[in-house]
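Other chains dropped; remaining ones untouched in position.
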Amino acid sequence: MSEKLYVPVLLGTNRKDRQSDHVAKWVFAKMQERDDMEPVYFDVRDFDLPRDHYGTEIGHHFPEWRDAVIRADGLVIVTPEYNHGYPGALKSVLDLLLKEYIHKAVALVGVSAGPWGGTRVIESLVPMVRELGLAVTFTDLNFPKVGTKFDEDGNLLDDAYQKRVKGFLDELVWMARALKWGRENL
Amino acid sequence: MSEKLYVPVLLGTNRKDRQSDHVAKWVFAKMQERDDMEPVYFDVRDFDLPRDHYGTEIGHHFPEWRDAVIRADGLVIVTPEYNHGYPGALKSVLDLLLKEYIHKAVALVGVSAGPWGGTRVIESLVPMVRELGLAVTFTDLNFPKVGTKFDEDGNLLDDAYQKRVKGFLDELVWMARALKWGRENL
């Protein structure tokens, strides 16, 4: 059990002034504090997706992401909710790969400007990540009214999230370890 | 690995002349042929749900179902698609329990009178079974135009399903074994 799980975090928006940035960095920092996982940070803004020749083979053009997913035991996706759905940039990045995701865990963080905490983008992601072969945990993190949750330096202002993030990551570790055992033994 | 997995099958409709009946019985029979699982058959028609005093404690009134879910390593849900969603009777039965489902596998069989094989009821079930704590497999079985798939005695007329059901059940076994290891070791 002492082996660390390798867990990419994906920030799912490339919008200017995106506030999910604070959320993703904070979750990433909490992951770094734990001794059971080794997180690595990805940002959809760093993917230069071609506009006119986007075929299914394209994952090979993003070797850093591809290698991370191949090595991954689990993923964390941090996403704002745009019109009740996922950002286009997030979907384009997730669609880059296919079999690399199979039998790995994923945990979802929803972010919203309004009061509902990204619950709807999470509901819309669940059937999609299932099709990728990912097993999604059932203990989401939700950040409603994200504009009120952090100070200007990105410090989280609401202590209740300290307990929530522990439960969120504990569950991800549980699912990632069970599936890792499966990949190695079944 | 020699231990058999315990897997309740739930037929999710109580409609008269329901054709999903043939599907559920056929899947159940295929499960019985395997030496890695012990299936048990449930039918939502057998649940006498009270109309006027239905609280969250109600699962205790259906001990056979409750005990089966507690013992279960995985579930198979066979459901027709009614107006793109799940039958009310199926939802009422699934809502009877809660923590009993956690960290177990579920595999979904969609049935339709028309050409789309219950794909839409499956999409609508995925976020719901996730909330129950079930981990859903990504290899569904779909029975479109179910009225043409069986003879009057319930014999399946399309041999392609022999291979499909093997893949469907193999994946369920994989997920159920990984989660069982997790429940016993994590």
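In this document, chain identifiers A and B correspond to the written order of the chains, with residue numbering beginning at 1 in each.
By our rule, a contact is a pair of C-beta atoms (placed from the backbone, for glycine too) under 8 Å apart; a residue touches a chain by one contact, two chains touch by 3 or more.
These numbers come from a predicted model, not from an experiment.
Enquirer: All chains share one sequence and 2 are in place; how many are there in total?
Expert: 4
The rule we apply is simple: only the chains that are shown with their structure count from here on.
Enquirer: Taking each chain's centre as the mean of its CA atoms, how far is subunit A from subunit B in angstrom?
Expert: Measuring from centre to centre gives 29 Å for this pair.
Enquirer: Sort out for me which residues of subunit B touch subunit A in the complex.
Expert: 103, 123, 126-127, 130-133, 135-136, 138, 174-175, 177-179, 181-182, 185-186
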